[in-house]
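One protein chain omitted, others in place.
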Amino acid sequence: MALGDVERQRIARRAALEIKEGMTVNLGIGIPTLVADYIPAEQSVMFHAENGILGVGPSPETGKEDENLCNAGGFPVTLIPGASYFDSTLAFGMIRRGLIDLTILGALEVSEKGDLANWIVPGKKVPGMGGAIDLAQKSRRVIVLMNHTDGKGRPKIVSTCSLPLTAPRCVHLIITERAVIEVQEDGLALKEVLSPYSLQEVVKATGAPLMY
Amino acid sequence: MALGDVERQRIARRAALEIKEGMTVNLGIGIPTLVADYIPAEQSVMFHAENGILGVGPSPETGKEDENLCNAGGFPVTLIPGASYFDSTLAFGMIRRGLIDLTILGALEVSEKGDLANWIVPGKKVPGMGGAIDLAQKSRRVIVLMNHTDGKGRPKIVSTCSLPLTAPRCVHLIITERAVIEVQEDGLALKEVLSPYSLQEVVKATGAPLMY
Amino acid sequence: MDKNKVVSMEEALNAIKDETCLMYGGFGGVGNPPSLIQGILDKGVKGLHLIGNDAGFPEIGIGRLFTAERVQTLITSHIGSNPIAGEQMNQGKIRVTFFPQGTLAEKIRAGGVGLGGILVDVGLGTIAAMEKMTTKVRGKEYIIEPALTGEVGIVYAKQGDAYGNLVFDKSARNFNPMVAMASNLTIAEVEEIVPTGELDPEGIITPGIFVNYVVQSEGVNWPWHWET
Partner (left out) sequence: MDKNKVVSMEEALNAIKDETCLMYGGFGGVGNPPSLIQGILDKGVKGLHLIGNDAGFPEIGIGRLFTAERVQTLITSHIGSNPIAGEQMNQGKIRVTFFPQGTLAEKIRAGGVGLGGILVDVGLGTIAAMEKMTTKVRGKEYIIEPALTGEVGIVYAKQGDAYGNLVFDKSARNFNPMVAMASNLTIAEVEEIVPTGELDPEGIITPGIFVNYVVQSEGVNWPWHWET
C-alpha cells in the first residue's frame, strides 16, 4: 500500500541523518527529494542534480521560480554559493568517476546481497532506466528509501530479486517505514525498528533473513 | 637546401589565394604561419588553432602580447569578433568532425597519390606527431607548403613515400618555390611553374610523373 | 567572421522532413526548443526518428510531437514523464531504444567530436548490457557503445550570434551542447540574438563552427507541470 505523508516524511527525516558534513549527494525523485528539507542549515552538503547542477539549494518561493533552473525531477530549485552548471556528460562524468558520496533512491526490490531492482516491472511498460543505473552502480554509497512491502503486502526486501536488476550489489542501507536495515557482507543487519512496528512485524514483512 | 625568406614569403602569398571567403582554416607552423599575412582584410576567414582558439587574429604589437593568448606554435596572437576559447578535446573534436575546411602544413615527402609523410625521419629522433595526423587525416582539404627538394637536392615529391606516412591520400595541393601541383585521381597535375624556374627544372626535381 | 547564419523559421524548417532523424537538446522539457517544436507541428512533418534524453511531458517540449503522433522511433534514456509516449510504445506505434542516461550523453558527444564510440561499464551485470558487444581493457570488461549522430539537431540557447556561437541558460544546458555538435545540420533556437563579438569568448559553450542555422525563439509556449 502507498505510504502516507507522515510516513514518507519520517523516512526522509531518518535518511537525512545519513548525510554527513562535506558530502556530495544525489537525491532521486519521490521520497528522496524530501530528504533535503531535513539537512541542518549549518551542515555543508553539495547536492548534485544529474541534469547539470552541483550545489542545488532549497526550492524557491512561489512566484520566484526560474523555468530553466530545475532539478532532475523537473522542479524549480535554487543554487548555493559555489554551485556550477555543466552539460550532461560532465554531470554523469562525476557519477561514473565515483565522486558522488551518496545516492538516495527508491526501489521495487532489494536483495540480501544489496542487489537493486527499480526500473523494470515484467508485464508492465518499461519507461527506461534514466540515470538510475549510472547512479546505483557508481555512487560510493547507495541508500534505498521505500515501502517495506508492495501493494499486496509482499516483501520488497528479498533473498534474490525476481525483477531484472538495476545494479548488482550496490545498496548499502535500506530505510522503510518499519525499519533501518544495513546490507553487510554476511547478510542483512536490522539496525532499527521504527515505532509503531514491532520486531516481529518487521521480520515477518521481510523476505530475507535479518541479523539482529 | 633551406628556403630563403623571399621564397618562403612567395610560397605563403601563393597559398593565401587558396583561402576562400567563409572558410575555417588551420595553419601549421613554419611557412604556413606566414599565410595569414596575405589574406585580404575584407575576407572573412576563421583561423583555428588546435590549442583551443577559433577566430585567431593577427599578431599583437610588440609589448602588447598576452602570454596566455598564443597559437599552437606558442606565439602570441589576437582574437577577431566571434572568436571562442575551448579545451583541447573540443579543438580536436572540430577537426575529427571534419569541420576544418583547409589545413596548410609542411611535409618531408608527398606521394603522387597524396600520401603525406611529415613526422618520422628514419634514424633520427622522432619528436612525435602532435596534431599532424588528426589535421592531415580529417581536414576537408590539405595543402602542403615545402621546399621542392631536400637538403641534398633530392625530390620530396615522389611516386611512393619512403618515410612512414602521417596520413594516406590526404594532400590536395602542393605549393613549393618552383611549382603548384594538384593531386588528382590519376596523378599529379602541374598547374603553375614559378619564375625563375623552367618547366624542365620542375620536372627534373620532381620524383613522380607530372601531367601538364 | 561575418557569415550570417540567422534565418527565418521557415527556412530552417526546410531541413526537417518526414522521417528525418532529429536529435534534440533538453531534459524533462527544460531546454527543448519551443518554437522549432511548434514549427515542426505546424509544418505537419511526421514519421520522425528522434534521439534525445527523454520524451518530455505530453503537453511540454518534445513530448508534443508524441501527442501529435509525429514520431516513428526514439533513442532515449527514459520516457517516464510522458505516458502518451509510453502508451504508443506499448501499442507498437513507436519503437523505443533505451540507454543509461550518462551513456546516452557520451554516445551523442562521441558523434559530435568524431569518435567511433566509447567503452563504458555502466549496465554490466544487468539486462541493459544484454546483446551488447564488449571488450576487455587492462583486464576489465567494458561495453562498446557506438557513437550517435543525427541528420538534424535542434537546440535551445539563451544567447547566440550570427556566427552561431551559443550560450545556454542554467540547467537548460543539459544535452544541448552535445546535440549541437552531433548532427549533420544544427539549428539553434536562440532567445536573444546578439551582435557577433558581444559574447565573451571564454563563456561560449558551443562555438559557431558546429551551428548551421540560428533562428529567433518566441519563448516557451507551454505551462510547466509545476505551474499547474
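We call the chains A, B and C, going by the order they appear; numbering starts again at 1 in every chain.
By definition in this document, a contact is a pair of C-beta atoms (placed from the backbone, for glycine too) under 8 Å apart; a residue touches a chain by one contact, two chains touch by 3 or more.
In this text the structure is predicted, and so the values were computed from the model without any measurement.
Novice: Out of A:K138, A:K156 or A:H172, which residue would touch the omitted chain in the full complex?
Specialist: Looking across A:K138, A:K156 or A:H172, the contact with the absent chain belongs to A:K138.
Novice: Per the definition of touch given earlier, which of A:G30, A:P60 or A:G93 contacts the omitted chain?
Specialist: If we include the chain that is not displayed, A:G93 is the one touching it.
Novice: Under the stated touch rule, tell me which residues of subunit A contact the chain that is not displayed.
Specialist: On the side of subunit A, residues 22, 24, 44-46, 48, 54-55, 79-86, 89-90, 92-99, 138 touch the unshown chain.
Novice: Touching the absent chain: which residues on subunit C qualify?
Specialist: 106, 110, 113, 115-121, 133, 135, 137-138, 140, 142, 144, 146-147, 167, 170, 200-203
Novice: For subunit B, enumerate the residues touching the unshown chain of the complex.
Specialist: Touching the chain left out of view, subunit B contributes residues 49-53, 65-76, 85-89, 91-93, 95-96, 120, 125-134, 137-138, 164-168.
The rule is short, and it goes like this: only the chains that are shown with their structure count from here on.
Novice: Could you tell me which chains make contact with subunit A and subunit C both?
Specialist: Chains touching both subunit A and subunit C: none.
Novice: With chain centres set to the mean of the C-alpha atoms, which chain is at the far end from subunit C?
Specialist: B
Novice: Please indicate the chain closest to the centre of the assembly, with centres calculated from CA atoms only.
Specialist: C
Novice: Just how far, in Å, is the C-alpha centre of subunit B from the one of subunit A?
Specialist: 56
Novice: Averaging over Cα atoms per chain, report the distance between subunit B and subunit C in Å.
Specialist: 36
Novice: Enumerate the residues of subunit B that touch no fewer than two other chains.
Specialist: Within subunit B, no residue contacts more than one other chain.
Novice: Give the residues of subunit C touching no fewer than two other chains, as numbers and ranges.
Specialist: Residues: none.
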